[in-house]
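Here's a structure for you.
The complex is shown incomplete by one protein chain, all other protein chains being positioned as in the whole.
Right after this comes chain A.
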């Protein structure tokens, strides 16, 4: 189906999020939408999907003008959407989530569960996804939740499919799967709007690229453009995709965990005797396929999960018996992997979110009294240092774009004196310009002498930042290797191959990605 926007404008108060947007997506076209955080991509998609009504302009489907009162109308008209922030209900099963709104029923409105489960299985089999239809959403890792969202959109047989950053939390393999799904859909004539910050993906699959900046269309690009060209078109300046960094000058050990073991609620060992140590002025990245214990490691260090054995020591003090609050006060700066549930309180203002873990500390409070003006001033300064695109710091943080919310979290954690910087997926959902900035800031933090522990499933990020890399597999640290270890070796270790064996095997066989990297270097 052909989707056409003419002069679509969306304002929030005095702020114009979308300004006179004209866009045409032909049937069977994959149209990539690029833009920095806060450019207005999600707003535009929500407008198409009927979640917002545009202030001006019109939407045409197959050259007929349509107006939507709500998403129900949009779905009726054949539009499907995968939202940037998941629209899943934690206490529902996968089957229930997928069928909601389109339940197959028997007599008297009773749900045909067998049929619904069958549909989920059929779609996941057709597209090579691996999800358990009976699993509860809240028990699934984010990557699996993302797959459920995609299955949900696919199950509606949409003729216009909007994918808002569907690959932000997918592993490279899953992204490959999604790309082949998109190709299949394209063959069948579905029009697809695809939003991502990963330029490699855009180049791989897009038929057409439109770039938005500050609510306006600033240009179109060909899929043949280089990543650097795309990046500078998006951000409006030159971007260094690979961060420059001096070699680390590690000092004494600042942070270490010894024999850390964590058991899940159902009695499974999710972290098995993990030992790591990080020197001051060093970045240790934890790599691995999502769901191999990295999340639990970060949670155990912060105290969100209790460890059954082991020590966690920061500057020589054992943190293991301390509360989360005490650990934060001991100097842990923490960036959670899922900002929307663990990083921010959506209804609180940006200022309040900015002091969320320090509101009772100097200088934000004085005894029992908080000092709102100091808080506000700090929030204003730091958000502008981190280039957060916002209206005022008094707005609820939920009005910020996803990437900008992430920047607020980073600004909060990095703007105080910390003894350990601990971040899970610090650049999830950020645009290339912001990634560059965040990486630079993390390296500055390192150079101040802070030990940094970065959990990331992005190999690009890992090789950009790491001084040393710890690879995790099934709750165990497979090995710790230097920061410049090649992708092939890392990939093998991520599948559980021990270090020496990984090196020998990697000598003998090259993967396509690894070869491409070597060619690029040559």
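Basically, a contact is a pair of C-beta atoms (placed from the backbone, for glycine too) under 8 Å apart; a residue touches a chain by one contact, two chains touch by 3 or more; residues count from 1.
Basically, contacts and distances are computed from a predicted model.
Trainee: Out of "Acyl-CoA/acyl-ACP dehydrogenase", "ABC transporter permease", "Alpha/beta hydrolase" or "Quinol oxidase subunit 1", flag the one the UniProt entry gives for the chain missing from this complex.
Mentor: "ABC transporter permease"
Trainee: So one chain is hidden, and I want to know which residue out of A:254, A:291, A:333 or A:402 touches that hidden chain in the complete assembly.
Mentor: The missing chain is touched by A:291.
Trainee: Please identify which residue in A:48, A:233 or A:263 touches the non-displayed chain.
Mentor: That would be A:263, which touches the missing chain.
Trainee: For the chain left off this view, which of A:12, A:92 or A:348 is in contact with it?
Mentor: Looking across A:12, A:92 or A:348, the contact with the absent chain belongs to A:92.
Trainee: Considering the whole complex, not just the chains shown, which residues of chain A touch the missing one?
Mentor: Contact residues on chain A toward the absent chain are 49, 51, 70-73, 75-76, 81, 83, 87-92, 96, 99-103, 105, 108-111, 113, 130, 171-174, 176, 261, 263, 265, 267-270, 289, 291-292, 308-309, 474-475, 491-492, 494-497, 501, 505, 508-509, 511.
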